[in-house]
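Yeah, one chain of the complex is gone here, protein chain that is, but the others are all in their spots.
Showing chain A:
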């Protein structure tokens, strides 16, 4: 369990992390989502005691990171980018970490096997591809067989096979009852792995919700219908007890309706349809709408989403 309480980090005038409070629970994958520069990495570094918080507190199983005896056996972390000496072999890199935490040497071989780096264990890490680097970072995180795992953007730079491997790994770690906390700037990635979602933007908490809730609230599915006989179609649908909304340009949106059902009704009544398509508002859109007001670096292309009312999402916002 990781508990953050009013965690704040200021760099001079700039507030990187602003009064963050949330709890990462065991047994599930918790996604930590936010646009680039939202403060995800800074937050993770503070959890590991690498950066000192300006204010607030973060605890691992009720203790400060510095109070953990052999911390790698409590919490394993994959940090962004490569954080090791390229002149050292993969085996020696893991060995020095294992020794510092009293982890037996045999465990180094085990984790190298788990991540599939056994063949290159005696190779210097500077020759590693991005994907191999991510695997080595994950091996280091798994080294102490910790109850809590934290991954910062783990799928970055991985090929599809590697991405699939990571997703499976994270889910199985959570299934074993471990706490898994994983950051990403991709909603689609989170939707596939995370059960719980913490969203931040410009260092502030925007959402702390279960993934199911987030999907239910944000991915409205509907059927889009266009017909030259719009009025008749509306009547027919109304009689069948189906609610349809007009959304301009002769388009009807049938909420939660089945395309087949609408099509059959239209055929029975001899109504011509020009379009009949099931639609799903994407989670990515929902995420972009949620964080639009707090994106650090906008691409001013005109196609970027309009910042919606700042109250959006208040219903399930924490506090």
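FYI, a contact is a pair of C-beta atoms (placed from the backbone, for glycine too) under 8 Å apart; a residue touches a chain by one contact, two chains touch by 3 or more; residues count from 1.
Just so we're on the same page, contacts and distances are computed from a predicted model.
Asks: What does the UniProt entry say the missing chain is called, choosing from "TonB-dependent receptor-like protein", "NADH dehydrogenase subunit E", "Toluene 4-monooxygenase protein E" or "ABC transporter permease"?
Replies: Result for the unshown chain: "ABC transporter permease".
Asks: Write down which of A:82, A:107, A:123 or A:204 is the residue touching the left-out chain.
Replies: A:82
Asks: Please pick, from A:6, A:27, A:102 or A:250, the residue that touches the omitted chain in the full complex.
Replies: Once the missing chain is taken into account, the touching residue is A:102.
Asks: Among A:8, A:92, A:156 or A:210, exactly one should touch the missing chain; which is it?
Replies: That would be A:92, which touches the missing chain.
Asks: In the full complex, which bits of chain A touch the chain not displayed? Write them out.
Replies: Contact residues on chain A toward the absent chain are 45, 48-52, 65-66, 68-72, 77, 79, 81-89, 92, 95-97, 99-102, 140.
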